[in-house]
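What follows is part of the complex, with its chains left where they were.
In order of appearance the chains are A and B, and numbering begins at 1 in each one.
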Amino acid sequence: MTISVNSKEQTLEPESTVQSLLQQLGFAEKRVAVEVNQELVVKSQWNDVRLKPGDKVEIVSFVGGG
Amino acid sequence: MSELFNTVKSFKLGSYTLRSRLLVGTGKYPSLEIMRQALDASGCQVVTVAVRRVEMGQKNAEGILDYIDPKKYIILPNTAGCFTAADAIRSARLAREGLGVDWVKLEVLADKKTLLPDPLGTLEATQVLVKDGFKVLCYTNDDPIMARRLEDAGVTSVMPAGSPIGSGQGVLNPNNIRIILETIKVPVIVDAGVGTASDVCIAMELGAEGVLLNTGIAHAKDPVAMARAMGQACDAGYYAARSGRIPKKLYATASSPWEGLIESVKRPETIPGE
């Protein structure tokens, strides 16, 4: 199925969880935070939340800022 | 012996007890290594970072965090780049989840040109985030009334701009900062506009609890040496503010005694002023 991650198209297995998406992208072990359709998904739920086609996912980390 | 001189000058900010009153941003340094050295030279304990999307395919997403020793520094995420309360609230929640901290430096900007804060969006976001359990350190303009509204809304710190972000003009309106300090009980931290060490010193002498800056260090020709200067100026201003400075006069009082002068060769008929 196809979803959007950080505004870019991303295809992945149907029924994928947030956790599996992060693994696929290599961020599972990183210090990142995730939104699905503008709602925060806390780490403890990464395994439970399943993604649907068309979902908009934001994966963020941290950069220098003032 | 000077009480003050012996007192450890720590203060409480959010959940933390801090010695250093200088908070330093991590943006726009020539390199991460120079940033690391500058943070060290500044003596700061709190550093700010921004929330941004990971670079797809780029595996090492943390970058900046690798250069900030968690044993030495407390990380304060900001909501820089947000122009609406809604975006600022989302950024704050993402930051809390990603960093496991309970505080945020709230910025809701009005436009990209002046980077001045939007008072209405800032107040709106503050109300939501405070209800959501955040300790909000709130960037705002130097209007004493907005500062009071933010305190009423439950902010942990009011952070008035000395002058526009990155303008390097220091504290343009000390009068407003003085009124804020008179009326606000939560810590007041001057944020933005600092160009050089004396700007930090002046902000502290006005009575601010601390100063937050970034560009003044990061864009100096020698960020590490400027960081040291900013740290020392912050301490200097802290002590000066509490040492009871002498009043200003048109002129003048002698620092050497008038008694016991040798007899003048040809005493001028009249010494003016005598």
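Note that in this section a residue touches a chain if its C-beta (ideal position, glycine included) is under 8 Å from a C-beta of that chain, and two chains touch if they have at least 3 such contacts.
Predicted model only: the values in this text are computed from it and were never measured.
Colleague: The viewer shows one copy per protein chain type. What formula describes the complete set of copies?
Modeller: When all chains of the structure file are included, the formula becomes A x4, B x4.
The working rule: only the chains that are shown with their structure count from here on.
Colleague: Nearest whole angstrom, what separates the Cα centre of chain A from the Cα centre of chain B?
Modeller: Here chain A and chain B have centroids separated by 35 Å.
Colleague: Over in the complex, which chain A residues touch chain B? Could you list them?
Modeller: 5-6, 8, 25-27, 30-35, 38, 40, 42-43, 58-66
Colleague: What residues of chain B sit close enough to touch chain A in their complex?
Modeller: Residues 25-29, 32, 35, 48-54, 56-57, 59, 61-65, 75, 77-78, 80, 90, 93-95, 97-99, 165, 192, 212-215, 218 of chain B touch chain A in their complex.
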